[in-house]
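A single protein chain has been omitted from the complex, and every remaining protein chain is retained in its original position.
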Amino acid sequence: MQSRSALTSVPMGDDLDIYEETGHAHVLCTAALDAGIIAAPLGRALGVDVPLAPGPVMVGEDRAAMWLSPRSWLIRLPEAAEDQVMQAVLARFPERTVHASRYSDQLCWLGIEGAASADLLAAGGFISLERDGLPIGHIKRTLFADVPVLIWRRAQSDWSVAVERSRAGYLAAWIARI
Amino acid sequence: MIVIRCPYCNELRHEEELEYGGEADVVRPDPGSADDIDWTDYLYMRTNTKGVHFEQWCCRAGCGQWFKVARHTVSHEITEVIPYDKKFAHQDRH
Partner (left out) sequence: MAAPSNPYRVGEGGLIDRTRPLAFHFNGQRMQGYAGDTVASALIANGVSLIARSFKYHRPRGFLGSGLEDPNAMVEIRDGYGFDAAVRAGQVRLAAGMQVRSVSGWPSLNFDIGALAGYAAKFIKAGFYYKTFMWPNWHLYEPLIRRTTGFGRVDANARPHPRRQHHATCDVLIIGGGAAGIATASALGGSGLRVILADDQPQLGGSLLWSDIEIGGTSAAAWAGDRQAALDGAAAVQVLTDTVVTGAYEGNMFTLLQSFHTDGSPEAPGGIASECLWKLRAGSVVLATGSVERPLVFAGNDRPGVMLASAVRKYLAVHGVAPARELAVFTNNDAGYAAAFAALKAGVRVPAVIDVRDAPPKEFMQRLAAASVRCITGAEVIGTSGGRQLDGITVVPLGGGARQHIRCDGLALSGGATPLVHLTAHRGSKPVYKADVAAFVSGDLPEDWHAVGDACSPCSLSEALTQAHDAARAICRREGVAAPEFSPPDVAQTPGLPIQAHWRAGTGNPSDMFVDFQNDVTVQDIELAVLEGYVSVEHLKRYTTLGMGTDQGRTSNINGLAILAALTGRDMSEVGTTTFRPPYTAVRLGAIAGDRQGPLFRPERLIPAHALHVRAGAVFEDFGWQRPDWYRSNGADREAAVRAEMAAVRSTLGIFDGSPLGKIEISGPDAAAFLDRFYVSNLRTLKPGRIRYSVMTGEDGVIFDDGVVTCVDETLYLAGPTSAHADEVANRLERWRQTEWPELRVGIASVTSNWASFAVAGPRARTTLAALQPDFDVSNAAFPHMSYRAGRIDGIPVRVSRISFTGELQYEINVPARYGQGLMRRLMDISEPACGRLIGMEAWLRLRLEKGYLHVGSDTNGRTTPLDIGMARVVAGKHADFIGKRSLALAYAQSADREQLVGLRAESGQLRVGGRVLADGAMPPCRTEGYVTSACHSPTLGISIGLALIERGHSRLGERVRIFDSGTIVDAEICPPVFYDPENERLQA
């Protein structure tokens, strides 16, 4: 159900394809307590378990949960589910020990695919300082071309890179320059 | 290029991703009872160690968490990295 937008269509040659991922909503969940206490009920409210440790993205049927910090998670979900999930979190946590923020417009998601994708990412920064690199299915926050990003490795040469929307134009221009 | 493994997100971070936060374990005195000397010491006086320095770092471009590091100020050797609520090894002994 992922759709591609022509907004950031950068002609890159046969071994690289870059596009804007659209068609999802995003909700940012921020906890006011330690995650261990709220994780289980939060997972029920969201319809996907929230990971308690960094690294692997928790992928559910039509939504996914990403660990951002010990007390915050980014939830990707269908656009139609956004309001319902916001309400479900508030209903489950009326004192806002977990708070759901609207986040669908905060980030711009770029899909980067193809044999040359790893080289493109390596030009902008370390994908990982680990000698094993970033494992498939994992997500991390880092700097790319001096811009804070989320990098989610979907497959060997298939990446989702999220950048704050105000900086997406800069990043697209930087990529086009490469 | 200082490299530190963040104890929260478990990623190796290089210094462009990190933020330095000054000396660790500077205790904020109770503003209600601290005299002027106590308060200005808290504001401005630091150990300025040549040797192992206990300090705060933030995984700024990563998970945003503050943690504590023992770093040699001459060699930059990092001997301890601990979550913020933990004590350094030498503090445990006392």
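Chains here go by letter, A and B, matching the order in which they are written, and residues are numbered from 1 within each.
One rule holds for everything that comes next: contacts are C-beta pairs under 8 Å (C-beta built on N, C-alpha and C of every residue); 3 or more make two chains touch, one makes a residue touch a chain.
Being a predicted model, the structure only gives us computed values, none of them experimental.
Enquirer: Can you work out which residue in A:Ala39, A:Val59, A:Ala88 or A:Leu129 touches the chain that's missing from view?
Expert: A:Leu129
Enquirer: If the missing chain were put back, which residues of chain B would it touch?
Expert: 1-3, 12, 14, 21, 28, 31-32, 34, 36, 39-40, 42-43, 56, 58, 60, 64-66, 74-76, 84-85
Enquirer: Given the full complex, what residues of chain A touch the hidden partner chain?
Expert: 28, 30-33, 71-72, 95-99, 101-107, 119, 122-131, 133, 145-147, 164-167, 169-171, 173-174, 177-178
Definition applied: only the chains that are shown with their structure count from here on.
Enquirer: Just how far, in Å, is the C-alpha centre of chain B from the one of chain A?
Expert: 30
Enquirer: List the residues on chain A that touch chain B in their complex, please.
Expert: 53-55, 67-70, 126, 128-130, 140-143, 148
Enquirer: Across the complex, what residues on chain B touch chain A?
Expert: Touch list, chain B to chain A: 3, 8-14, 16-17, 61-65.
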